[in-house]
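One chain of protein is taken out of this complex; the other chains stay put.
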Amino acid sequence: MTQRSLNEPVTDPLNDEELAALNAANTGFGQHIGMVITYCSAERLECYLDVKPEHLQVAGIVNGGVYAAIGETLGSAAAIVTSGRPAVGMSNNTDFLRSVSSGRIEAVARPVHIGRSTHLWRVEMTHEGKLVAITTLKLMMMEL
Amino acid sequence: MTQRSLNEPVTDPLNDEELAALNAANTGFGQHIGMVITYCSAERLECYLDVKPEHLQVAGIVNGGVYAAIGETLGSAAAIVTSGRPAVGMSNNTDFLRSVSSGRIEAVARPVHIGRSTHLWRVEMTHEGKLVAITTLKLMMMEL
Amino acid sequence: MTQRSLNEPVTDPLNDEELAALNAANTGFGQHIGMVITYCSAERLECYLDVKPEHLQVAGIVNGGVYAAIGETLGSAAAIVTSGRPAVGMSNNTDFLRSVSSGRIEAVARPVHIGRSTHLWRVEMTHEGKLVAITTLKLMMMEL
Partner (left out) sequence: MTQRSLNEPVTDPLNDEELAALNAANTGFGQHIGMVITYCSAERLECYLDVKPEHLQVAGIVNGGVYAAIGETLGSAAAIVTSGRPAVGMSNNTDFLRSVSSGRIEAVARPVHIGRSTHLWRVEMTHEGKLVAITTLKLMMMEL
């Protein structure tokens, strides 16, 4: 199987080579915070982030901005790869449920609503199997 | 004037030495994203962030997670320094209004509601004088 | 089986008599908008609302405030009956996905996070099987 273009909607799950290409393309803030995408299909995207000192706030727990940034980046990637179109974030609502001070945060993005002009994605973040934060991300879908 | 403890509610604006101490204490994610706090009183906190490649997403504009992280970090600092108490973020709602691809993002945090057990802060972010994003941050205030 | 007090946490689903008591207690705004609760257990509450002219806005579609009110009322009832404690709404985030102009709106409330001091409930509203709106409701739980 040859590598698919990321300008076409993803249908089957990406294979390892394609995931590597997606992570390599996820430069900038996604890379700066240390997010790694591990699964990508039209139904679901997954990533993880290993907590380091640079993710914490003064009290030694993960800064809420990290969860919002994971939700933003994974949800945006989800909208783009499943539609094959550019997308612009409109709003990011992140609820914080539990504190985390170390270890791995895992995130799963699932579509809530796939409209013609907007998408709504929910990104659930867990730590050791417990839900720690949820992002609801609304995006405006652009024409190619 | 001797330096005030950050465990007491801020009343008068912080002086330069105190601001430097506040920025030095803002380690972790605030530092990692490059935020610099420039003003801090009970009525208002201000900061800026100079946009670099590490803040962008694939299309070359600032990743929405950066705005959410600025709102989270400045709003949390605001709740903590104005109350003299620890605070835990409950929810971060960030609306994105305009794209930015370079230059300086300036942010101002102002209190919307200062309750006994919760605070609500609004953080407005501008670029060249235009509003580009707004965070509404709800925090649970803890006892010392 | 005798009727249980609504001051004790609901565990088994309410029976018909108990549901009738819950609806009779749902006076005020819940009644004013015409909401009827049809199922109530610790895992899930359900209700419906039949669209009438008084629910519409000027363009003839259901006013977004109706969805927010359903989410608020069902989610609050959910927090109260499943905890056996009073609850106060902190924030209601409602996303609108599709327009409805007539017929029945059905809603299901499910817990997202049940904490000691706060609850987060998600209320999904459907019309003819399609998702039309979602409310995320955050509540502060009070002591008896």
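Here the chain labels run A, B and C in written order, and each chain numbers its own residues starting at 1.
Basically, a residue touches a chain if its C-beta (ideal position, glycine included) is under 8 Å from a C-beta of that chain, and two chains touch if they have at least 3 such contacts.
Computed from a predicted model, the values in this text were never measured in an experiment.
*Asks:* For the chain that is not shown, enumerate the shown chains it touches in the whole assembly.
*Replies:* A, B, C
*Asks:* Which of these, B:H32, B:H55 or B:K138, touches the one chain of the complex that we don't see?
*Replies:* Answer from the full complex: B:K138 touches the omitted chain.
*Asks:* Return the single residue from C:A21, C:V36 or C:L56 that touches the missing chain.
*Replies:* For the chain that is not drawn, the touching residue is C:L56.
*Asks:* By the contact definition given up top, give the residues of subunit A that touch the hidden chain.
*Replies:* Per the touch rule, subunit A residues meeting the hidden chain are 90-91, 93, 117-118, 138, 140.
*Asks:* Applying the definition given at the start, please give the residues of subunit B touching the unseen chain.
*Replies:* 93, 95, 97, 112-113, 115, 120, 131, 134, 136, 138
*Asks:* Extract the touching residues of subunit C with respect to the undisplayed chain.
*Replies:* So the residues of subunit C touching the missing chain come out as 25-33, 53-59, 62-66, 68-73, 76, 80, 86, 88-96, 99.
Keep this in mind: only the chains that are shown with their structure count from here on.
*Asks:* Taking each chain's centre as its mean C-alpha position, how far apart are subunit A and subunit B in Å?
*Replies:* 23
*Asks:* If you average the CA atoms of subunit A and of subunit C, how many Å lie between those two points?
*Replies:* So the centroids are 30 Å from each other.
*Asks:* For subunit B and subunit C, what's the span in angstrom between their mean Cα positions?
*Replies:* 35
*Asks:* Using the touch definition from the top, which residues of subunit C touch two or more other chains?
*Replies:* In subunit C, 93, 138 touch at least two other chains.
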